[in-house]
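Only a single protein chain was left out; the remaining protein chains are all shown in position.
== subunit A ==
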Amino acid sequence: MTPPPAIRATGISHQYGRIPALDAVTLAVPPGGTLALIGPDGVGKSTLLGLIAGAKRLQRGGLEVLGGDMARGRDRRRLQPRVAFMPQGLGRNLYPDLSVRENLEFFGKLFGQGPGERRQRIDRLLAATGLAPFPDRPAGKLSGGMRQKLGLCCALIHDPDLLILDEPTTGVDPLSRRQFWDLIDGIRAERPGMTLLVATSYMDEAQRFDRAVMMDGGRILADGTPVELMSRTGTATLEAAFVALLPPDRRGPDEAAATTTLPAGRPIAIEARELTCRFGDFVAVDRVSFAIPKGEIFGFLGSNGCGKTTTMKMLTGLLPASAGTPLLFGQPVDPGDLATRRRVGYMAQSFSLYGDLSVAQNLDLHATLFGLTGGAAQARIAEVVADFGLAPYLTALADSLPLGVRQRLSLAVSVLHKPEVLILDEPTSGVDPVARDAFWRQLTILSRDQGVTIFVSTHYMNEAARCDRVAFMQAGRVLAVGAPDDLRQAKDATSLDDAFVAYMRESAPDEAPAPGPAAASPTPNALADAGAFSLRRLSAYALREGLELRRDPVRLTVALLGTLMLMLVFGFGINFDVENLRYTVLDRDHSPLSRTVVEAFSSSRYFQGTPPAADAAQALKRLQANDVALVVDIPPDFGRDVKKGTPAEIAVRIDGAMPFRAETIQGYVAGLFVRLQQDLATEAGVDEAPGLNLIPRFRYNQAFRSADAMVPCVIGLLLVFIPSILTALGVVREKELGSITNLYVTPVSRLEFLLGKQLPYIAIAFFNYAIMVMMALVIFHVPLKGSLLGLSLGALAYVMATTALGLLVSCFVSTQTAAVFGTAIVTMLPAIQFSGMMQPVSTLSGMPHLLGAIFPTTYFVKTVVGAFTKGLSLAELTPFILSLFAFFPALVLAATVLLRKQEA
């Protein structure tokens, strides 16, 4: 009887929106089997692996992995400790700010390993992969190859039964690539029972595997051993086999492009002389020299981060050289020289045209910027449209084009102005073999027919073979330059790849890995620990988040200084004390009585005198220009009329532009006249019978100081605003950078993840609270009349609630930008308008009232104003504190339910 397969997929289909990614794929892999998925970008390899790893939600079809049904959450949870997944992209599931050891520690904790076991496993893995000398280097500072080895270590830390690697060697130099696969071979030898699933776009790597599955357009194109596939198609390489297996209309022309040799003695078009580029301590390009004659196709080979792009940028003038000279047409490159730019075409590594413009608009824009106008421009555009087959796509948005067409458009744009030199940075990365072939045909035509000098970088060896000459680049240095065949023969190698490796070994012979056992667990894997809730996993996330925050200067600055700065701004800015009001008097009477009135104004603490107005027109002008806020107009004969008992009135004109200010001024003026009245009566000896005595008592804030009420409210506002934004950013960052995959494929639960991420922000927010209380006391002189303990308890409950609010928002947004603005919008309005900060909650009704009632700030405003200004005791504050504590479980629960443990 054969054992049940490790993976059994039956008719699985997957769509992103309306775009299909997988179409009824059926596949079975026996336990201990190895399988490579091959095909260019966008054919569904990653989707299939993501589904098998449990990172993506199964949409249609059946999928069993290690005997568990991947459609069932409980099965997935049981399986996760036995599966390891390394997603696509260099170190995408790693944490770049964390060191090698910290990364491994984190993964060890997620799989429930104790400190002793972790240390043992980490030391063994580091020794096996040759990373042992760099345990403290941040993952982000590792070379591509080392990063991938670290990724592998993290995947192997729990001795998985199924190892899934998605394009682990893309963008890695040939030597590291070899070392990586040797490492995998070693692990397989030690653990023969482990099933291994790999995707790769370097099709020839698949020759190391038992079985290769070729994919195209979401379907399986062919399935068999590599030898079988090649013999079936009668081809020598898997890439050729792939092309041969495509439907005939997709294959492209069969005949190989003939490359003619170039005549000797041509002038030099591009030259680098001892070119060096340093970023701080890091030497990106180290004394690189080469010369490219006119009309040649010169290839630049090397891994990601080896300095190819930097060299190219120095030659285009985008980047100044730290030392050495870049030359174009024999002249040193001058970034300010617009004339040279017209002779050069450049195509950047990533697609860098305007995705939101159509193909035609992009062509028009570039034509105009290169000074082509009118008929000449239209003629040239028509020419490149024909040359590059862009006619069917003219009205399509550039972003909506397939990868191959986009690259064609980029090339079309870069040759639009008929440059003499073309600099192309990895133009074919990720493009399928057929489109790549077509692209190279076009390069050949440009070089041979039009005499364009082409400087192109690539990491595909078979493309390098099509160049006239190539340079091998590694770690900022050029190892060798020459015609591909010469380089190969010089090292007695069978392929260019082997030649490159030979050159690399020669330049750095000590980089060979120290072999050592990688797997063979010293202790049995602690599978039983995948319990419902683990404090170890929670603290793993909390510690990691804290470390990352400490190492991110921008977020840390905002978290610590942002609050303090806004506290100062808001504390001084939100102020309802209306004082220092400038006024002018238009005294047309000049009697003793009018002088008494003028004196009453000048002795008031609210008003501030300015020179008297000459006439009514001037007074109005000054009111208009906001030079004064009110005009006191005393009519002629005012004093005489009052003496006679004739009614006489002083006209006071108040600037009504700002209603709140105007109403307050009105109150001040009315009060001033009441007092004036009484004074005059007392002076005249009139003694009124005792009547009504109205006593307004301003409770809690006798001096009616705005700061005493507003500064505590500002604390409430800032404790919701910044902590919620930072918490939301913390979660969404993982989504955007890709490390969220670790939530999908490791045993960590949603609650552990969320609480772990939240904890550091609670700590920071509470620290901010303490600072803000001190600022209130010392800078704003707001006395704390009530219970500090009650206030602090309330603040703790409040920041637990506001950070949980950030978690909740993070469930709805997928980009960091949306997290910042979304959280700001969601928190600002209810916090300012409906929480009792501006208008008392008791005056709100309807929707605003409801929003205020379900928003934590409402209760914290009561707590903080109560404790500071109203002088409430702990007992009196308790009802508010209890309400605040109720928010935390509710919000965290909602976020836990809404957070997905798998992606779509």
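We adopt the following convention: a residue touches a chain if its C-beta (ideal position, glycine included) is under 8 Å from a C-beta of that chain, and two chains touch if they have at least 3 such contacts; residues count from 1.
Going forward, contacts and distances are computed from a predicted model.
**Student:** Can you pick, from "Menaquinol:cytochrome c reductase cytochrome b subunit", "Benzoyl-CoA 2,3-epoxidase subunit BoxB", "ABC transporter permease" or "Anti-sigma factor", the UniProt name of the chain not shown?
**Tutor:** This omitted chain is identified in its UniProt record as "ABC transporter permease".
**Student:** Among A:H14, A:R191 or A:K313, single out the residue that touches the unshown chain.
**Tutor:** If we include the chain that is not displayed, A:K313 is the one touching it.
**Student:** Just one of A:S231, A:Q331, A:Q450 or A:N580 touches the chain that is missing; which is it?
**Tutor:** Considering the complete complex, A:N580 is the one touching the chain left out.
**Student:** Which is it among A:T34, A:Q113, A:T129 or A:T869 that touches the chain not included here?
**Tutor:** Of these options, the touching residue for the absent chain is A:T869.
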